[in-house]
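Structure below; questions to follow.
A single protein chain has been omitted from the complex, and every remaining protein chain is retained in its original position.
Order of writing sets the labels: A, B and C. Residues in every chain begin at 1.
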Amino acid sequence: MVLGHESAGIVVDVGSAVSSLRKGSRVALEPGVPCRRCTACKGGKYNLCEHMIFAATPPYDGTLARFYRLPADLCYELPEHVSLEEGAVVEPLSVAVHIVRQSGLRPGDTVVVFGAGPVGLLCLAVARAFGAAKTVTVDINDERCRFAESFAATGAFRPAKDESAEQGAARLVAESDVGAGFDVAIDASGAAVCIQTAIHALRRGGSYVQGGMGRPEIEFPITAMCTKELHMHGSFRYGTGDYKLAVEMIASGKIEVKRLITGRFPFRDAEEAFRQTKAAKGIKILIEGPEDEP
Amino acid sequence: MVLGHESAGIVVDVGSAVSSLRKGSRVALEPGVPCRRCTACKGGKYNLCEHMIFAATPPYDGTLARFYRLPADLCYELPEHVSLEEGAVVEPLSVAVHIVRQSGLRPGDTVVVFGAGPVGLLCLAVARAFGAAKTVTVDINDERCRFAESFAATGAFRPAKDESAEQGAARLVAESDVGAGFDVAIDASGAAVCIQTAIHALRRGGSYVQGGMGRPEIEFPITAMCTKELHMHGSFRYGTGDYKLAVEMIASGKIEVKRLITGRFPFRDAEEAFRQTKAAKGIKILIEGPEDEP
Amino acid sequence: MVLGHESAGIVVDVGSAVSSLRKGSRVALEPGVPCRRCTACKGGKYNLCEHMIFAATPPYDGTLARFYRLPADLCYELPEHVSLEEGAVVEPLSVAVHIVRQSGLRPGDTVVVFGAGPVGLLCLAVARAFGAAKTVTVDINDERCRFAESFAATGAFRPAKDESAEQGAARLVAESDVGAGFDVAIDASGAAVCIQTAIHALRRGGSYVQGGMGRPEIEFPITAMCTKELHMHGSFRYGTGDYKLAVEMIASGKIEVKRLITGRFPFRDAEEAFRQTKAAKGIKILIEGPEDEP
Partner (left out) sequence: MVLGHESAGIVVDVGSAVSSLRKGSRVALEPGVPCRRCTACKGGKYNLCEHMIFAATPPYDGTLARFYRLPADLCYELPEHVSLEEGAVVEPLSVAVHIVRQSGLRPGDTVVVFGAGPVGLLCLAVARAFGAAKTVTVDINDERCRFAESFAATGAFRPAKDESAEQGAARLVAESDVGAGFDVAIDASGAAVCIQTAIHALRRGGSYVQGGMGRPEIEFPITAMCTKELHMHGSFRYGTGDYKLAVEMIASGKIEVKRLITGRFPFRDAEEAFRQTKAAKGIKILIEGPEDEP
């Protein structure tokens, strides 16, 4: 199966009914084609469409190809000053946009994001662009924490090994100076202890989004969720308006996705790109299209 | 400590600034007095007030007393045709109103409620009054299921012992004929297996409310919650407008709370009332005020 | 041009990919086909699609025809006990469902509807089914008021000729016993004086929906709207879920649309049907399809 779903490219041809694009348009590709007819699609939640055709999700091939066919409304034209490289990062940025939107974040809110990988970092940046007053990163890796602080976090928290989730949460809240708890918590790690800590670190009535994926079942503090009357939301891919907003945020300079691009490989060395990504070297590693090759 | 927080009574005196009530008014009592000044109170979520003074919650005495003092805005006048007995059931009905409101239920939705105790039964009735198209009760007790069906459930489901949560959910969805899953699931049981089954029985984008309380931590299907993009909400007591709506629903005959009153004891036999409640005899057992005694 | 957009019929053939319907299915027809690709469509608001193909809206022919082609997802199967006649009334009922949904009506709210024509009557019925505590009809025609009260209104109000909008509103609020004003006001008349009265009859923070259409511009109390912090919503046709809910409400007996059907004409007498409708005789007059003719 062909891999790839984070990509940008140049339009080589359009159908006769297409007016929004033309040959030569530089576009970011939204890699899922919904059925457009089910209740989810017609209800504004096409990311939940059960008939979705998604790149690199069996049995459908992905975008690591010389040519890829996509409906025009899923191609987002990039302004001149936005590079194709930045266009490829629209995908993970859209994931983050969707996560933060699911949280119902309001300007002035305090936010904590667990996990400082690409999605966690982008969630911090989106939260800040949405007007969050505080954006705290939580990660066990010092280097990641420092990068997060240089990128979009107003503070960093390193969990201690011997703390319970409740103890860690209490320390996180106190060190972050957020009163009785955070307004919003986002998990971009999938780790059980992060999820537990997040629940305990929220104020009453606070909002939580599950963005990361780990074990399918975890030990979960359900009573705290109930009595603090928390609001929890799943987040799956991206939907209406997410790609458009992600492009706008890059184009306007609100989010510097360039800083996340830590490697580039020609198409023929794609395997090495995957090897380094798997080894967690750098943040985002790009594979250049064949047309850029000598 | 004095117990009691589900109660109604007759006003014996009012302060000079009170115009909404007078001596002799028959009222349902909302048993929590919020601080009215914190962020939660001013934000329309006074049930989340950290300074709440709540009846029978230490160190505050409850309402099982001859006289009880309460701000006028927390006393809800009962229309003539509504009895004090019904007035006492406004409290658990308000719990159910709050739970169903937390779910964001929309008319035409399909709803499943786990647990057919008083709160579960009232959740079914509230969901139906809010326009739910289907209201399915889940309980292991046959008699409770039958009562639920006679009261407000459009169907009943009895879990099987040897089923996994996912198997039970699949059977529940199929037997209830609700397509890809329920729109809304409410847990009024607190049991881990119910909570797990509920998550698996929801459609993508569905809504869940935790109403019941059991163990503080449970094994929870977090990945299903994430990828189905569910919305989960805690529910704690009742807040703005809940008591008022509960009274309206009783007064208009939309919910027949009388049917839940299965026993009555004079004040001097209150201990026996508690004994029977603890033994799960009947549904709601009332203790009559001393003024009703011979 | 062929007229007609309120209709039901029997499926004569389906495409090979259709599984939700089969030859012989009895269906209500949603008469607008959206583009499914624009921002409105993908955002869950397909009724606002600028590329909509709507029956009997130039240049598109309507449904007063022996055969009509429609995508399967816009055909709503009718349960056996629901007649095709009732199926034809799903269209105006969906208009009413959409209007009431736009209002954000919550169970327990008090509602006033201006105009007791078909849409106004159906708005009253929908509001009641959604849990409204009071549903007041306003019409200058006594007979219509009486019918509304027998159908779905809890009270009726007849405007007086010599009253200003503010005076009428004050009398309406007082006679309806709704405290400082209604929670929700719906205009299904399009008349300027109704719209003005509605604004003045709302409580602070109340909600208004414009359902009726009259003159394009009217004298409007903008300062009252501003300082009472009202929420006003337009309503255009129907969208996601409206048709489905309308069918459910008829099927479950929540709304007796049969009572609105006051006349029937065979296809060959369609002209007389239009003549009577134009003369405001009766409420809804049906034209029977040619296949029902001898």
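Heads up, the rule we're going with is that contacts are C-beta pairs under 8 Å (C-beta built on N, C-alpha and C of every residue); 3 or more make two chains touch, one makes a residue touch a chain.
Everything quoted here is computed from the prediction, not taken from an experiment.
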Sole residue of A:Asp61, A:Glu149, A:Glu248 or A:Glu272 that reaches the chain not shown, by the stated touch rule: A:Glu248
Residue, one of C:Pro71, C:Gly234 or C:Gly282, that touches the chain absent here: C:Gly234
Residue numbers in chain B that touch the chain omitted from display: 36-39, 41-46, 71, 73, 240-241
Chain not shown, touching residues in chain C: 40, 43, 45, 47-48, 50, 102, 180, 195, 204-205, 210-211, 213-236
Contact set of chain A toward the excluded chain (per top definition): 107-108, 129-131, 133, 241, 244-245, 248-249, 252, 254
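The working rule: only the chains that are shown with their structure count from here on.
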Starting at chain A, fewest touch steps before arriving at chain C: 1
Rounded Å distance between chain A and chain B, as computed from the means of their C-alpha atoms: 38
Centre distance in Å when chain B and chain C are each reduced to the mean of their C-alpha atoms: 34
Per-residue multi-chain contacts in chain B, two or more chains: none
